[in-house]
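Take a look at this one; I'll ask things after.
The complex appears here without one of its protein chains, the remainder shown in place.
Presenting chain A:
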Amino acid sequence: MNELHDAVPARDVALEDIEIDLFVRALKLRYGYDFSQYAPASLKRRVLQLAHTQDAATVSALTARLLHEPDLLQGVLAGLSVPVSEMFRDPEVFRTLRERVFPVLASYPQINIWQAGCAHGQEVYSLAILLEEAGLYERTQIYATDFNEKALSHAQEGIYPSKEARLWSRNYLAAGGSHSLADYYSARYEYIKLDQRLRRNVIFANHNLVTDDVFCEAHLVLCRNVLIYFSDPLQDRTLALFRDSLVRGGFLCLGTRESLDFAPSAVDFTPLDAALRIYRLGARASGRD
């Protein structure tokens, strides 16, 4: 073999995995946050990244600090959820919500929407804007939940880097927005701040999909790109939680690349638009596909 470079030193993956396991157990035993059912590959990357940003030489060193310094917890949780999203991500999803889901929601005197895993809130504001433009927002209650307090407070502030605004404006128009996104935020220095009136019917609350239960009766549940981080059993448990939270004929909207093929609870949902991962609760409700 034509060796162009000496082999780099081998990694002790078995040891790394023990460290990750101990970290996850420490987090659960000490603080009650259970990440043991998260998809291992991305969880490991996040923990290693966290150790790096916290200047911990090893994951074990991070674990020791986590056990003894409760102040570290929220930062660790933030590092483990690293929510990255944009407003109106996958515009055709929001267009379809507007065109095919909102008309059904309009038939209810009071509309409850649960945004599960709201992260920094981009989709909460996207939804509020679309509901406002559809004339439905006055009778809508949005429950925006996340297990991460830092993310929740970020979501409540609604402040984002202004460099995002151009893409988000394009998304908004592609989603069928009828004004200009700029009508809904004010720009200052490097940041935009979403119009706080959009928050008037939003309740931000701490809820952990891993451990917490049904807390509302929803007509629409949005949970996009959250279950991709869950193992099959946790994905299935969460789908059952959504099922139990939804009214009959209620809607579920997942991320466009999520797969339900390994979740027995998926049988309770009928695709409204399979490609966009928008479903209705109930066997053969009134969906197509």
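Just a few scattered comments:
We take it that a residue touches a chain if its C-beta (ideal position, glycine included) is under 8 Å from a C-beta of that chain, and two chains touch if they have at least 3 such contacts; residues count from 1.
Everything below uses one rule, namely that contacts and distances are computed from a predicted model.
One chain of the assembly is not displayed; among "protein-glutamate methylesterase", "ABC transporter permease", "High-affinity zinc uptake system protein ZnuA" or "Protein FixA", its UniProt protein name is "protein-glutamate methylesterase". Contact with the chain that does not appear here is found for just one residue of A:Phe204, A:Tyr229, A:Phe242 or A:Tyr279, A:Tyr229.
Taking the whole complex into account, chain A touches the unshown chain at residues 1-11, 13, 39-42, 44-46, 82, 84-85, 225, 228-229, 232, 255, 257-259, 261-262.
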